[in-house]
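For this view, one protein chain was removed and the others were kept in their places.
Order of writing sets the labels: A and B. Residues in every chain begin at 1.
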Amino acid sequence: MNAVVTILIDGLTYASWLFIVAVGLTLVFGVLKILNIAHGSFYALGAYAAASFVGWAATLKWAPGFSIVAMLLAAVAVAAVMAPLTERGLLRFFYGRDEVLLVLVTYAMFLILEDVTKLVWGTNPYFVSEPYGLFGNLHVGVQTWVGYDFALVALAVVVGGAVWWGLNRTRQGKITLAVIHSAEIASSMGVNVSRVYMAAFSIGIFLAALGGAFTAPMISVQPGVSVGVIVVSFAVVIIGGLGSIEGAAVGALIVGLARSLAVHVAPVAELFSIYIVMAVVLMFRPEGLFQRTQARKI
Amino acid sequence: MSASTEDLAIGTAAAGPPVPPAVRRAPGRAGMLALALGAFAVLAAAGWVFPRWLTFLLTMAAANGLVSLGIVGLMRGGVVPFGQGMVFAAGGYAAALLYNKLGVTDAVGLTLAGGVAALLVAAPFAPLLSRYRGIFFAMLTLALSMVTYGLLMKLDTLGGSDGFNVGRPTLFGQKLPDDRVGYILYLLTTAVATLAAVAMRIAFDSTRGLVTLAVRENELRVEYLGGSVRRAMAMNFVIAAFCGGLGGALVVLSLGHIEPNFSYWTTSGEFVFVAILAGWQSVAAVFVASTVLEIVRSFSSAYFPNTWQLALGLFLLFVIRFLPRGIGSLWTKRAGH
Partner (left out) sequence: MTLLLAAGVHKRFGAVVAAADITIAIAAGERVSLIGSNGAGKTTFVNMITGYLKPDAGRIAFDGRDVTPLDPRAVTRLGVARSFQIPQLYGDLSVLDNMLVANACHDQRLSFWLPAHRSDAVERAERLLERFRLAEHRARRVAELPGGVRKLLDIAMALTGAPKLLLLDEPTSGVSAQEKFPMMDTIMTALGHEAMTVLFVEHDMDIVERYASRVVAFYAGRIVADGTPEEALATDDVRRYVTGELLAG
């Protein structure tokens, strides 16, 4: 019984992290039709920025609780700087081109950002562990959980809700849904598709950076952080269906539980459980669980 | 190695510039073979005088280039695989395991075993993958390679996350002397690369090669003409696997070490990078591009640390934007392809 609870809670916390990271990726694909390999790089930038911002907050003698604000600001800063740079400065020259070509462009972005991060922050790991203790500990049965992990679950719910509400209940959101459905038709109806692209991409980066910023206290922030995140978010997004927010949530839950199950029951499967699910989904229902795009298959 | 030989200008009274045929005719084969032999002779001689680090770099470039060669074959059919690390690792691990567990030490044997092992690993997936295109093809190949990575990391019988070392191979029963090991492995790798390049050039210019190009442009018409799109794609995948396996085995022989990272997505990404850089007109371009990658990697590591990925990324953007047919298009006249 205890084992089941442990697996479920572990799965839920990991799923929350996955969702926060993956929802931006699926949003960007849904709107811009770009599968962004550099998504993981923005996550890393968020983590590094958070490390810096939290560090500054500490030197400025802010109360520890304000480190949350610092992390939020870090994510905003990353989006504010990187979104115009990458979208206006690079991606827009390739809009409408083959989807795999765009993936390669984002792969180039990833390569560039890997080194840019190293050049700016160096190669030594950063530790931002103070905020991790902010929410105390939770005791469930014999297990002790860190409160921060549950805060992450709350954050995932907030993010998911905000994105859903933003898309379905605001005017701008509905315009965005129109663009997701068909940029061409939306454009012919007077929608400034360029601006929608810019906005969606910025939000996507912000969400990636947010994931990185709030995960920073849980890991050692060092080069290579982006690399693992990218493939895992791809897996979640493929499983859930490219472009679908609900899919990202369900995909995250499935992957989170699968990994949790593996870790506790069959550790040998820990690393590839995610990718087995991804492969199986691609083999039997390639458009994912919540179909938005048609799989290119003959 | 292989090269673009004489272009056939069939311009009769046509208005507009004549276009050399997409694939070359049989009489060009003798010339191509001669050129390949000549190139190999030059490389062999050069390797004799090059410093050890350079022959090692070229060995790695040739071995890695083999994987990218297979990718180019797939790209001619319109798909980009993001998971060739799987076959690269399969070849490498096969060679490493045969050496360590079964005492097979012959370099040629191990190389061939690597190719065959990779082929056997990939073949069951070929029919499935032959139905996918675009992002989904890329993602499925990626997923398969990451499953492989996950397995390799966790299976301690295969060395786990550290992998394991491989000793010095023998050649045709002869032990390889200390001072000449590097050069002999360089010769072997270059020879295999040359042979593979010639074989792929012949394959590209063959009837199946032409059908592959057609599949890329218009699958429906191929079916309506009686050709099988799926069979073409499946065969290209299997061939790419064999090339990848050869490359993996050769890398292991020269590197002396194998690890799960061979199957990681970033490794696959580098092979794709080289294939994009090379384009799919000239087979030689693949190995030139692979050498460029190795040079950039070595030099920036030595002189400008933490910049080699930056350089690669910029390179890739440049090629995508300005040389969409790859560097091979610089010396191949603009043919069909």
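Everything below uses one rule, namely that a residue touches a chain if its C-beta (ideal position, glycine included) is under 8 Å from a C-beta of that chain, and two chains touch if they have at least 3 such contacts.
Just so it is clear, the model here is predicted, and its values are computed rather than measured.
Contacts of the undisplayed chain with visible chains (whole complex): B. Checked against the full complex, the candidates B:A138, B:L210 or B:V319 give a single residue touching the omitted chain, namely B:L210. Of B:I202, B:A275 or B:L316, it is B:I202 that touches the chain left out of the display.
On the side of chain B, touch with the chain left out of the figure occurs at residues 9-16, 18-26, 29, 202-203, 205-211, 213-214, 217-218, 220-228, 235, 239, 336-337.
Operating definition for what follows: only the chains that are shown with their structure count from here on.
Every residue of chain A that touches chain B in the complex is listed here, in rising order: 35, 90, 93-94, 98-101, 103-105, 107-112, 114-116, 118-119, 123, 227, 230-231, 234-235, 238, 242, 267-276, 278-279, 282-283, 286, 295-298.
Contact residues on chain B toward chain A in their complex (touch as defined above): 80, 128, 131-140, 142-144, 146-151, 153-155, 219, 229-230, 265-266, 269, 272-273, 276, 306-310, 312-314, 316-317, 320-321.
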